[in-house]
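With one protein chain withheld, the remaining protein chains of the complex are depicted in position.
This part shows subunit A:
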Amino acid sequence: MSDFSEELVRSKTEDEQEESCMFSGTGMSFPWLQKHIETVATGGKKEKDFAQTTSACLSFIQEALLKHQWQQAAEYMHSYFQILEDSDSYKRQAAPEISLQHALYLLHHGMFEDANRNLSHAETWRYGEKSASQEVLINLIQAYKGLLQYYTWSKNKMELSRLDKEDYAYNTAFQNMLNHSGKMSVNLCTLIQTPGVWDPFVKSYVEMLEFYGDRDEAREVLTNYAYDEKFPSNPNAHIYLYNFLKREKAPREKLISVLKILYQIVPSHKLMLEFHRLLRKSDKEDHRKLALEVLFGVLDFAGCTKNITAWKYLAKYLRQTLMENHLAWVQEEWNSRKNWWPGFHFSFFWAKTNWKEDKALACEKALVAGILLGKGCRYFRYISKQDDQVIKKKIKRIKKSVKKYSIANPGL
């Protein structure tokens, strides 16, 4: 009987939820439309019905919270709960989400025990029929439980590293760890196959697999996480895979192929310099060409303009490329940049600022500017005119290189 009545109540509240959104003719909804209509429909008078009381109370709570009036917010909250009847089962269905939110809070405040209890509570929560959305939620809850088990496991691992292998306690601790890891893999496995961003879960799961030597499984998890098309293109997935392969001492070819994809997603990533080094050492010509492209790509980004390593690599590699008579490679890269790099990197403003802030950076940039734009460019001229005893030699070397390698047509 009670179930039946609750069902009725629920269907009604759901209905109302849908109706309370206001849409205009364009399909856009306006949270503030309701207010407009109310002033017109009721002639400015406020009807004191239940829904309005609750919504008014809720907005008071929100306002008090935003004004950091905690005491007041708590008082409103108290009355809000009084207003809301217990029979509001629509809200009750959201209980796992609330539990999960609470658990996350506890987790982030280091209260692992409480968090675990909370998660177990949420996991066993059932209300009505289990829907698809609830299933995902339960998976997530289980994954968080797995994460908690990982915390315990990793604590055990640390203890283990301090113990002697011959010790009796070692075996117990090892057994303990194995125990946790079993549960953990069960808990984590399902979730990380659902499309999403699961960085902490994948990381801890792979660490555990690696510890027990299950490299194939670890590789499969990471490969799936990086290459499954249903997943968002998460740079971390490729970074994890690359780091794993590096630990595994995978062949250079393999590493390059992983980083190539990362290069397409995040050409500004700091691993790109490592990628450049790998490519530079490669025997293949197209890899060496890519090495130049990667450097230019990194320096395109506003956040990388002061990366001295990148500038150093570029100065060195430009010289090397031109020495190897690959002028076309440089020109290809330069053509798409020649109308904005001068203003972006090699302006008079930057020459002054770079020289004031970082002389080494200014020198590297001056060399690149000289090669790409010729010795007439403002950046090169400003730096080369500086009379600094310490790096006098360096500037002289730069001048020489520019004279030798500059791709700019002096006639123009």
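What to note about this one:
Criterion: a contact is a pair of C-beta atoms (placed from the backbone, for glycine too) under 8 Å apart; a residue touches a chain by one contact, two chains touch by 3 or more; residues count from 1.
The rule is short, and it goes like this: contacts and distances are computed from a predicted model.
The complex includes a chain that is not drawn, and of the options "Large ribosomal subunit protein bL21m", "TATA-box binding protein associated factor, RNA polymerase I subunit C", "Cytochrome c oxidase subunit 4" or "DNA repair protein RAD51 homolog 3" the UniProt name matching it is "TATA-box binding protein associated factor, RNA polymerase I subunit C". Residue A:236 is the one among A:120, A:236 or A:320 that touches the chain not shown. The residue from A:120, A:179 or A:194 that touches the chain not shown here is A:194. When you scan A:57, A:177, A:255 or A:304 for touch with the missing chain, the hit is A:304. Of the residues in subunit A, those that touch the hidden partner chain are 19-33, 35-43, 62-63, 65-72, 74, 97, 101, 104-105, 107-108, 110, 131-134, 136-137, 140, 143, 150-151, 154-155, 194-201, 203-204, 207, 230-236, 239, 265-266, 268-270, 300-304, 336, 339-340, 343-344, 347, 349-350.
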